[in-house]
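Part of the complex only, each chain left as placed.
Lettered A and B in written order, each chain numbered from 1.
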Amino acid sequence: MKQAEIRSDIAWATPSKVVVHGLDLCEEIVGKIDFGQMAFLQLFARLPEARELRVFNAMMVILVEHGITPSSLATRMTYAGAPEAVQAAVAAGLLGLGSVFVGSLDNAARLLQASLPDPANVPDVDALAQQIVEDYRARKEIVPGIGHPFHKPIDPRAPALFRVARENGYDGPYIRLMTAIGNEAEKTLKRSLPVNVTGAMAAVASEMGIPWRICRGLAVSARAVGLVGHILEEMRQPLATALYLRTEHEACAHLVPNEHEEPR
Amino acid sequence: MKQAEIRSDIAWATPSKVVVHGLDLCEEIVGKIDFGQMAFLQLFARLPEARELRVFNAMMVILVEHGITPSSLATRMTYAGAPEAVQAAVAAGLLGLGSVFVGSLDNAARLLQASLPDPANVPDVDALAQQIVEDYRARKEIVPGIGHPFHKPIDPRAPALFRVARENGYDGPYIRLMTAIGNEAEKTLKRSLPVNVTGAMAAVASEMGIPWRICRGLAVSARAVGLVGHILEEMRQPLATALYLRTEHEACAHLVPNEHEEPR
């Protein structure tokens, strides 16, 4: 059998040295760069410029914590059964970051990047937005990145992120296109559909040149931090066992014959 | 059934506002604090002081990337089968952060914190270290946090982290105890056993008042970032398929009868 090449360019080590993406861990990383810079380095294989770092940090801090969600409940349920395996509880919570929650971020970024493959060569953004909204309507699909079932009329995280982006010089065609898509959808569907946090993040990531395929990875790594916070709270102040017992009782009570015995 | 209380104090939201650990996400977090501060906030429910943040960042950046490991290979193998589910590939890599790799960090931190329950009331550290090494020897267990199979004679990450800790005023009894344990083990076992990165991290975390149970969570969340970096490389420059085909061939060749047919 021919041997295909097996090669990785991320890191290497000798007994006295560790090098990550070309930087000496002990001399150039520890004590020199912070966690945000390190995350950027690991994802993009280079250190960020100051303005890139500020916008990257803004995106990451938004992604860390979303409260009691299916994801944080999966983490807490897993911790209740396997408290010795904190890594498994974090993993369980990450597993639900799929098409329903984080997928809309990928989808919005893909839509923007496919619609504007060359940001230096921008067509009429309003016409493009109109075309996009029509296409989604014709296919009976939901346009990603606009509207929010709870944060109405405006998802406050979208303008907050756009503000940081603008202050750092990211204010180009992807942000304009995303905004135009929201406006166009509002006109067509006759209800308030401003850009939501997902759309804002997709637009800002596109401005920064971040490929859409990476967006889910950003979300997953930030959320891992968030889920550890839920485990720490579950250690101090557990809710998983009470919640499952109560749910079992409610979900199954209709099955138990009304006899001499009490269900759980 | 009595209803047990179900309560979480991490975050809350109204349509126009999101609050995490008491801070308004859009007003006080986005654009104001960075990813390292946010991680600290999520884990400790308060913002770090400047010196805490510098040492926390130093610990986190060390934990992000460890090259080709069982963990990064599990991530890459999973990505090869389910490229549409990046979250599953990260989760698969986290799952192996158990007793063999990250467990030594927990164990070292637990040893230090159990041995010095009150850092304000410190006994003779050398006598304590001697006792600890004797106890582990008697139980035929390996003392956590010292020696390294590859980084010999010294794991360069340990002095790098201790330096950052010292520069920021963390230079107390846990670091002294960990160092004394290394010295004592070298004397008893007659080979070089300096504090390794795990021992250094456990000692510094203990100086910062971080409970040992949280240490694995720090490692898991930093490594999630690292694993996303491996997925990005696997997208550009895959190795998983070549590695599995080659491994299958080598592992199973002895089973295939030497006949007319070729095994894979």
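Simple rule for what comes next: a contact is a pair of C-beta atoms (placed from the backbone, for glycine too) under 8 Å apart; a residue touches a chain by one contact, two chains touch by 3 or more.
Computed from a predicted structure; not experimentally measured.
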Total subunits of the complete complex, with 2 given?
-> 4
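In this text, only the chains that are shown with their structure count from here on.
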Which angle of rotation, from 0 to 180°, maps the CA atoms of subunit A onto the equivalent atoms of subunit B, to the nearest 5?
-> 180
With chain centres defined as C-alpha means, what is the inter-centre distance between subunit A and subunit B in Å?
-> 23
Taking the complex as given, what residues does subunit B use to touch subunit A?
-> 1, 3-13, 15-18, 20-21, 25-27, 29-31, 33-36, 38-39, 42-43, 53-54, 56-58, 60-62, 64-68, 85-88, 90-92, 94-98, 102, 150-152, 154, 156-157, 159-161, 163-164, 167, 213-214, 216-218, 220-222, 224-233, 235, 237, 239, 241-243, 245-246, 249
